[in-house]
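A single protein chain has been omitted from the complex, and every remaining protein chain is retained in its original position.
Every chain is named by a letter (A, B, C and D) in the order it is written, and numbering of its residues begins at 1.
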Amino acid sequence: MSVVLGLAASGSVPTSSTVTHSANWFLEYAWLVPLLPALSFAGILFFGKRMPYKGAELGIAAVALSFLLSACAGIAWIQHHDDIGYHAVQNSTQWLQSGGVEFSAGVLVDGLSVMMLLVVTIVSLLVHVYSTDYVGDDKRYTHFFAFLSLFTAAMLFFVLSDNILQMIVGWELVGVCSFVLIGHWWEEKPNSDAALKAFLTNRVGDVGLIIGTITLFFAAGGGVTFDTVRINEAIVQGEVGHTALIVASLCLMAAVMSKSGQFILHTWLPDAMAGPTPVSALIHAATMVVAGVFMIARLYPVFFEGMQIGGSSINLMATIGAITLVFGGLLAFVQDDIKKVLAYSTVSQLGYMVMALGVGAWTAAVFHLFTHAFFKANLFLGSGSVAHAVHSFDMKKDMGGMRKFMPKTYVTFIIGSLALAGLFPLAGFWSKDEILVGTGGWGLLGGTGGNGAYTFHLLMGMFGAALTAAYMTRCVYLTFHGEFRGDRSHGDPHESGPRILVPLYIMSGLAVVAGFVNLPAGFQLVGDSWTERFGHYVEPYKSSYFPAIDHATPSWSLAVAASAVALVGAGAAVYYYFVKVDRLADETQQSLTELPDGLSKSNGLAAAGHKVLVNKYYLDHLYEGVIVAFTKGPLARAAYWVNQKVIDRTVDKAGETAVLVGRQVYDVVDQGVIDGFVDGSGRVSDATGEELRRINSGKVQNYAAILFAMAAVLAGAFLIIFAL
Amino acid sequence: MLLNQFLLLSAMLFCIGVYGVLARKNGVLVLMSIELILNAVNINLVAFGALTDDVGGEVFALFTIAVAAAEVGIGLAIVLLIYRNRRSIDLSEIDLMKG
Amino acid sequence: METISDNNWLLTILVFAPLVGALIMVLIPQEDEQSHKQVALLTSLVTLGLAAFLLIDFNYGKAGVLQYFVDTEWIEVIDAGYTIGVDGMSLPLIALTALIMPLVFVYSWNHIPEPGNAKAFLILSLILETGMIGTFVAQDLVLFFVFFEVVLLPMFFMIAVWGGENRRYASLKFFLFTLFGSALMLLSFLALYFLTEADTFSMLVLTENAGEGITRGTQLLVFAGMFLGFGVKVPMFPFHTWLPDAHTEAPTQGSVILAAVLLKLGTYGFIRIAIPMLPEAAEAWAPWIGLLAVIGIIYGALGCLAQTDMKRLIAFSSVAHMGFVMLGIATLTDFGINAAIFGMVAHGLITGMLFFIAGSVKERYHTLEIKRLGGMLAQAPRLGWILGFVSMASLGLPGLAGFWGEFPAILAAYEPAAGVSEQTFRVYMVVAAIGTVLAAGYLLWLLQRTAMGEPSAEFADDPNITDVSTTEWIAWAPLLFGIVLFGVAPGLIFEVTDLAVAQSLDNCITTLTGCEVAEAAASSGSGGG
Amino acid sequence: MSLLAALSADADLYVAQNVFFAVIAAAMIFSAVRVVTTGNVVHAALWLVVVLAGVAAQFILLGSEFVAVTQVLVYIGAVVVLFLFGVMLTRASLGDDESVGDEKRGMAAVVGVLLFAVMAIALIDSFEDGRLVIENPQSVNAVSDAIFSQYIVAFEAVSVLLLAALIGAIVVARKD
Partner (left out) sequence: MLAGIAPMFGAAEFVRPAIDWHAAAPELTLLGFGALITMIDIGWLERARRIAAPLTSLALLTTMVPIITLALDGNDRSMFNGGFVVDDYSLIMKATFVLAGYVVVLMSTNYIAEGDYWENEYYGLLLSSILGMILMASARDLISIFVALELLSIPAYMLATWRKRDLKSNEAGLKYYLMGVFASAVMLYGMSLLYGSAGSTLLVDINDAVSALASPSAVVVIGIIFVVVGFAFKVSAFPFHTWAPDAYEGSPTPVTAFISVASKAAGFVALMNLLFVGFLGRDDIFEPLMWALAAASMTAGNLMALRQTNIVRLLAYSGVAQAGYMLAPLAVAGTVPDKALTASVTYLVIYAAMNLGAFAVVIAVARKTRSAEISDYRGLFHYAPGLTVAMTIFLFSLAGIPPLGGWLAKFRVMEAVIEADTASGLVLGIFVAVNSVIALYYYARIGFSMWAEDAPDGDLTPVNVPLSLGVALALTAVITIAMGVVPGDVVGRFTEVSLLAGG
């Protein structure tokens, strides 16, 4: 049934615009959703300190209301869709008009934006609640909530934008909020460094955004409008030159890479962990980083045409996504900081989304965005819960065996991890599977459809699935298993309070069920009317502003294969950590975080007393090394080395170089050449004046000589010129 | 008679006068050289007057003589004043102000 | 061309009200500082009131038409008229000037810079105000020139007397540079007068004439003269070197006025005089102006990165920001020029505000050396946050005023006016966009090093370091409000300027095409003959 | 009545005039050179008398007797005497002007020669063969008519000038 839907969509693109202006109140007034947190921002900023709960209550109330409105809007959208089909609701008003250019401000409500509203508001709401406890004794508590509200508002504003210019506004506001929040503890230089890095990296991408937007404005908007619908329609109808689209899509891709942490511009993301954990959750789950993915989804025709996604087997976007997902996964292996593990995991998952979009699996990408929001928020909040208890994020030094102290957190964390690892039947499984299906590159396994044969991307996706499962296993082990390695001088760590736990419960619940909203067609356990509901309501495949994409056919065999790969990854890690390391730990009565004779450590960090043990497992080492240690060891480390020494250094160096160039330019060109010229001409004048003064020797007869001689010279010259 | 014989004589006198004012150190001698110059001009004026048969030249010459007399008068007065103050009328020593 | 002369007493009073205040202050003895401050503030408030009345009374439907138009004889022998009027192009700048000055006086209430003498300081400020408003209302080249120059002396003395250590060099440099430019500009004005058949300095007539009857070569030369005059004031690379020195040494109020208004005289000159009067030359020069503009953007940003002094950094940022304004102007499009005007106002508000902050920092820390500062957010949180806010505005954050000066300029560069090379300007567009990254770089870097982190040991317990004071709030609030207001509702300016810009450009663009036709005819004719 | 005027009809007299001119001119130039080179100030004044007298003679040759007479009266009669007074009053060492360096003389000579070259070239170029035929020597009448009509203002001005110079010279020169 849904296959038919997808195929039907591919053939016919409505020629008349599928945009309406009037609809259900909740859709027409969707702009209230961002407005409420924005007002709450102003309210908290100006009056927060005087409120009984220091402004937190205002933020929570506003976001809760927003959530309710979003939920109502979601229901309204479903009705709307059922009634008249996929007709986006657009309401805009002229913002300004200048030089013949019209700038409008408005909201575009369709399945995509409604879905985003829901995700953002729900994650934000829970993060708000969570934060009341987490940053409860922070000295800038009020201020934190103010910016949390603004952050939410900015993201909501962004997703509702009906034109690219407005998207830029939202995009930048999100960026600046993240700057403020990442740098929340600006007293420490690393924190402010991280904030700066985040903002500057995003700014680099913004160059692309600005140029891409401008190109679209002129090439597709006819030089008069930024309206996304009109621009998309123009592209879909083939009115836009291909060169312009290539330029625009490449430029916008740069923006996405910086915002959504794609490979080579991702380095700010792990650093951004410097911010408070709730902020990380918000950034990674619902706001900020998904903005890039959202933008691709929103302007999909640009990329679909510009990147030539249809009928190909490789393109820039998909490839960047694929590289990112593997690279991010590898990096997650070598992190000791629990948040960094999650951060790299986000990079990796964003890679999935971008790759999905790159291979034409629009719904899969958006669906993964949707599910990822819940389990990643779950994991971040969970890690925060743990960190809150031990006052550290270092898994190796300060954690271990936490399941004894924090059983509730442990459970939610496990759920989140399983969902992330993509194990049946949790949310991650469904969305990841759909992405793999979308690559259309598995001919061997019996899949059909899709926009091309992206075999390479499929393989990368599979590898990534294994990696994900493995590093999450490592993470869980290091955090919750083994013996506690932290400082017990202040007593044992204890379970977090309800304001932390309740959000965790809700999130983990969602992480379990979220996947069911888009069960693949042909999944026999439920009726057809329950399958692919998400894609049905969210994907604008029948609208006038969406390209004709092919939908792949789900495949049982692929699902099984992918699960198997994930299980192998998880299994290897489980074997390594839960079996071998645990056993060794038991033997040595120590809380270990890895095998002392790991391939990377074979030349002797291990203590002398362990030598025998090391030798004993020499053989084991060989075979498991192929699967686990090599991946975990040299490969991941190499990747990390490249990451820190090459890519990150490149970013840092770019900054340093700019400063250096600035210095040089200033010292040499400005002060030396230009100012030197100015001052020099002054000095020359001065010196000439000094020389000329010698004429006035003070001797009157010299003066007279000049008088007579000049008279003679002048007369002689003029005689020669004029009279002789 | 050629007009030029007078004019060249006058030019000669003029230039000798110029030499005098430039080369002499004694203020009084410089004033004398000035007289040479002014007389040279007078020869010119009168010669031209004769050439064009116009009375203007002579009148001009007369005015010049009168003015020259006045100039010599005050010139000597200034030289005297300087002599009184400096006990010297060596022009090459008078360079309190320069630059 | 149509003009409206209703209520035309208003402008004259607006221009000379500050001067009257200054004259009154001349009569008050120097010791009575309080009266001086009161009179100065009152005068500027009266001016602001008049400007507000102007804003209300202005006929926005006819923003393209000169309103409150006065045209009387002034210096008959040189055909210079006392011709003044306001249209949408100058209105925002007048309002900006009228707004900034009271703020400066409020700030001066307890910030009279060393070595004191409020009387002279305030009188000079008032004269400055007359000069600045006069420049914006003048509709006669000679009158424009006079007002343009009137601002020089007070500013020179402001820097020279109340400036910092190196004030002598800075003030002289400022003075010499600007005079150099304006002297050549005057030559161009005169050339324009004689080359135009009408023999007039009336800007209205000259704009209408739009360089007709002047050969291309001559136009290019005349434009070059104006370019120097206005370009120095803007300041465009490579004539910018006076600016950092002047700003660094000037007292806070001087820097604010300099940044907020004075620099705009140059850009205003471009859009009011140089381009409409010599469209053909403007078209020929546009790529070069654009080039210098983008060089300025990058160069200014690089200069900022090299600075160790906060005020100097802000000064260099002006070079970059005015680069955006000039880029907008160089496109010669409606949109670009509108963007430029917006950019002027935005830069006025934002950079003016930044200089206020720098002044307050200097007052508290007695240094502006970035290395020694730090932790302002901890010691004076509001000051720190305001700095952060304004930095964000300055780097072009959407939703704040700075964005609307920057983005539209870049946008306009994508498609410059017909006859100007598209390829060239697209390259400029990319370069300018890269400039925005650098802008973020230096501003955030500044913010990080001054506001974030722990206060340095040197100042950790310094009782001088207090948060924003009441007078500072009063002086700053309107600017901060303006930054948000114009960021959210840019139409407030864009829609005022739009008609006027269209009017002035329409005229010269028709002439342009006319010229081209004539030129084509001439070349074909000469080919035949 | 002028002697020369009476004889002017006779063409032979041109030769006489030229001879007369040549002799006087030679004397004048010699004397003038002595004026500017002699070491003795009093001698210089006396050589100056010769030059001035020569000028008067040239005036006569040019038919301007009135100017010639005035020349003798004013210059020889008054100015030279004034010079001699000046010489005495300044008690200038009557002999020495020896300390003048060659450099200064050289400079003066260069300027003088340069000036003469320019003048001479111009004069020769313009008046190559301009002849002077003195037929009607100017009468005193004509001169006085001109002075008292056309040049009356200048005449009055000269009188003021002389008075001012007189007063001024007294003030400047007197001891106080």
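Everything that follows uses one rule, which is that a residue touches a chain if its C-beta (ideal position, glycine included) is under 8 Å from a C-beta of that chain, and two chains touch if they have at least 3 such contacts.
Worth saying up front: this structure is predicted, and the values here are computed from it rather than measured.
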item	value
Touching partners, among the displayed chains, of the absent chain	A, B, C, D
Residue of A:Q94, A:T243, A:T657 or A:S685 touching the missing chain in the full complex	A:S685
For subunit A, the residues touching the chain missing from this view	682, 685-686, 688-690, 692-693, 695-696, 698, 700, 702-704, 706-708, 710-711, 714-715, 718-719, 722-724
Hidden partner chain, residues of subunit C it touches	30, 74-78, 120, 142, 145-150, 152-153, 156-157, 160-161, 163, 167-168, 171-172, 175-176, 179-180, 183-184, 186-187, 190-191, 193-194
Chain not shown, touching residues in subunit D	118-119, 121-123, 125-127, 136, 138-139, 141-142, 145, 148-154, 156-158, 160-161, 163-165, 167-169, 171-172, 176
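Heads up, the rule we're going with is that only the chains that are shown with their structure count from here on.
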item	value
Chain centre separation (subunit B, subunit C; CA means) in Å	64
Chain centre separation (subunit A, subunit C; CA means) in Å	39
Residues within subunit B bordering two or more other chains	18, 22, 92
For subunit C, residues contacting two or more additional chains	none
Interchain contacts, given as pairs of chains that touch	A-B, A-C, A-D, B-D
Residues of subunit D defined as touching subunit B within the complex	14, 17-18, 21, 25, 28-29, 32-33, 35-36, 41, 44-45, 48, 51-52, 55, 58-59, 61-64, 66-67, 70-71, 74-75, 78-79, 82-83, 85-87, 89-92, 97, 99-100, 104-105, 107-109, 111-113, 115-116, 119-120, 123-124, 127-132, 134-136, 138, 142-143, 145-147, 150-151, 154, 158, 161-162, 165-166, 168-170, 172-173, 175
In the complex, subunit A residues that touch subunit C	94-101, 103, 165, 168-169, 171-173, 176, 179-180, 183, 186-189, 192-193, 195-196, 199-200, 203-204, 206-207, 210-211, 214-215, 217-218, 223, 655, 658-659, 661-667, 669-670, 674-675, 678
Of subunit A, residues touching subunit B in the complex	693-694, 696-701, 704-705, 708
